[in-house]
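Omission of a single protein chain aside, the complex is shown with its protein chains in their original locations.
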Amino acid sequence: MTRKLVAQLPFIVLLVVAFTFSLLTPKFATTANAANLLTQASSAAVLAGGMSFVLLASCIDLSVGSQMFFAAAVAGKLLLAYESVPLAIVAMPLVGVCCGAVHGLLVTWAGLAPFIATMASLFVLRGAGLWLTETRAMNLPAEFTGYADATVAGFPLPIVIACVTLLALTYLHRRTAFGRQIVAIGHDREEAYKAGINCSRTIWQVYLVSGVCCAIAGFISLTQLGTVSPSFGRDREFNAIAAAVLGGTSLSGGTGSILPGAAIGAILVTMVFNGLNLIDANPYTYPLITGTVILFAILCDAVRHRHFATR
Amino acid sequence: MVRTSSPLTAPSRHTSSHTPGQIEQRSEHPLLAALRGRTGVFCIALYLLCIYPFCPELASTGQVLAVVHNAAPLLVLALGQTFVLLLGGIDLSVSGVIALVSIISASFITRQWAWAPAWTAEPSLSIAAGLLLGAVIGAVHGFAVSVLSLPAFLVTMSSMMILGGAAVWITHGERIGDLPIPLLDAAQRHYFGLDISVWIAISLALVALIVLRRTLWGQWLFAVGQNARAAYLAGCPVTWVLISGFAWCGACSALAALLYTARMETASPTFPGEILLDAIGAAVIGGTSLSGGAASALGVVGGTLAISLMAQSLTLLNLAHWHVLMAKGSVILLAAFFDARRRAASAAELRS
Partner (left out) sequence: MSWRWMRYLLASAMLFAAGCGNNKPAAQQIDGQLRIGIAFETLQTEYWVASLDNLRNELNKRNAEIVEVVADGDANRQLEQVQSLITRHVDGIVLVPKDSRTCVPMIRAANKANIPIVLYNRGAATGAGPHVVVVADNRSITRATVSKMVEVARQRGRKLKAAILIGDLGDINAIERREGFDEIVAENPDVVEVVARIPTEWNQEKAFAGITNALQANPEIEFIFCSSDFLFPSVISALKSANRYLPVNDPNHVVLGGFDGDATAYGMLKEGYLDADGVQDVQFECQQAVDALYKMNRGETVDAVLPDPGFVIHQGNLETDAERMWGSQVGSHK
């Protein structure tokens, strides 16, 4: 019984937070605000999905923010040079795949610990993006930023993209052998290896997926922001980890869910800020609250892991 | 790479002439053998030789002094980080601790808070309070890692955000200036041509050297880093070792905060996270293993100088700081790669 409750914990927390905010201010529980919230949460949801995917394999990717920035920088340069929006849109996932491939190689072939490899990559990619942009902000043309307001069958495009991505990730996770192999590796690398799973290749592919997710999240954020600024994507990795963990993904690998888990986590994190803003909270408390939310997520995960360890 | 090994390690393969009982003694050229153990110094020397023709300015006294002065606070941070890496953990909260400690110390010194009594404005007390705060924060990290068994990197990551957020909240994003002039003058005075911050860093390096080599606490740090379970069974107080190791790192971050504040004459509630790259890079280049159990204080000094030297030389070549960032990241990846290879090789040797 308790186990089922814990499994549903993310959803329960979401309801509690939503309820609290709707009590605190009437502006919260409106359809307009809900639509805003979901649109704002789209890029966070994609990042959380990608991060959940990586965490499932008991790896981590700390460079998601910098990958977003680098992909955005490449897209921005292409847009300004060739003025072709389709080219920029195609280039972003390609950049994500390349970054992911390099990370995968560092972790598998070079044998580096995932966190040091992706932490160093965080700085290298930030530097690479700054090299491309020279800290100049690149204002993007209206054709590109128009995607933020476009709708598909009445739903805003960002939400649609996020849903499609999360569905794809869930499919990979639950319905393919690839997903099962990832979960096996996440639970116990040694046993998975003995069972004949090609751990190196699988982990490499996991990082490819993560790279693509970063690029997609970067695309969504970029259309909303309208410009590539030197601080684009900064600190996004921490929110992604918090959202993934709040959504039920374990930091030690193996357990987790992308849909609804990561989605709920991302919506929860975005909801906290949306609510705080609507109740006119002091903006200088936001970083502190972000940190507290992340700490809460980590503590939840530790408690969950301790009490319901599968071995 | 030189590593001070504790009695609990297997014999190191780098000290072939000193360890009795080693069965395989491959006869190799003594120069190669010496170089193999001193890869760090060799790399620095090689780098200097290669870069000198391109920027001869590097060899001027002014530049060397600049490198040393820039390296001083970094050395303090790296020494702190080394102890934590030695224990097999990591401390990502560096930028948050620096921000909070500098804000709080500066707030006390400049009497920002009406509720603080007059004696708190005494510089030595404010500085001591800052260092104590750093140590306490570190101790909390150590507690979370040892008693609560939370992973170090996550605890310190969330701590970074909370402490940084607290600093921003306390000051509303504003920097604190107007530090008392006599204090700033004292902090920026030169002794024998070097800034006081350099002497502080050197003293700290000496302390770290003595601690790691000659004290029981140092031996315990190695033991816990190599095998916490075995250390526990051997009677080592693992919990206290972890707490004290993280506390040392917190105190070092606090000291670095004070050095940066004195240098910039301002306390800022935000501190860029790139300093983490430099600190960990310096430690890793200096031979500290990322999985714990191996570290060298002199190595860290070398690593810090290497990173500062590299950054300075690249700047003199008119490369922008983003190039330096990419270079630093790549060097750290390289150092981590060698560390991983070394670890794999010694693990293979243990198994055979």
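In order of appearance the chains are A and B, and numbering begins at 1 in each one.
Definition applied: a contact is a pair of C-beta atoms (placed from the backbone, for glycine too) under 8 Å apart; a residue touches a chain by one contact, two chains touch by 3 or more.
Nothing here was measured: the structure is a model prediction, and the numbers come from that model.
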Identified contact with the non-displayed chain, of A:Asn33, A:Ser66, A:Gln205 or A:Thr255: A:Asn33
Absent-chain contact - pick from B:Leu194, B:Ala320 or B:Leu334: B:Ala320
Given A:Arg136, A:Arg175, A:Arg201 or A:Arg306, the one touching the chain that is not displayed: A:Arg136
Hidden partner chain, residues of subunit A it touches: 27, 33, 36, 39-40, 80-81, 130, 134-137, 139-140, 145, 148-149, 224-227, 229-232, 234, 273-274, 277-278, 280, 283-284
For subunit B, residues in touch with the removed chain: 2, 4, 15, 18, 38, 41, 44-45, 48, 52, 55-57, 59-66, 69-70, 172-175, 177, 213, 260, 263-266, 268, 271-272, 274, 298, 302, 312, 315-316, 318, 320-322
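Quick note on the criterion: only the chains that are shown with their structure count from here on.
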Contacting residues of subunit B [partner subunit A, same complex]: 90, 148-151, 153-155, 157-166, 168-169, 172-173, 274, 276-277, 280, 290-291, 320, 322-326, 328-330, 332-333, 336-337, 340-341, 344
Subunit B partner contacts - residues on subunit A that touch it in the complex: 106, 110-113, 115-117, 119-124, 126-128, 130-131, 134-135, 238, 241, 251, 282, 284-292, 294-295, 298-299, 302, 306
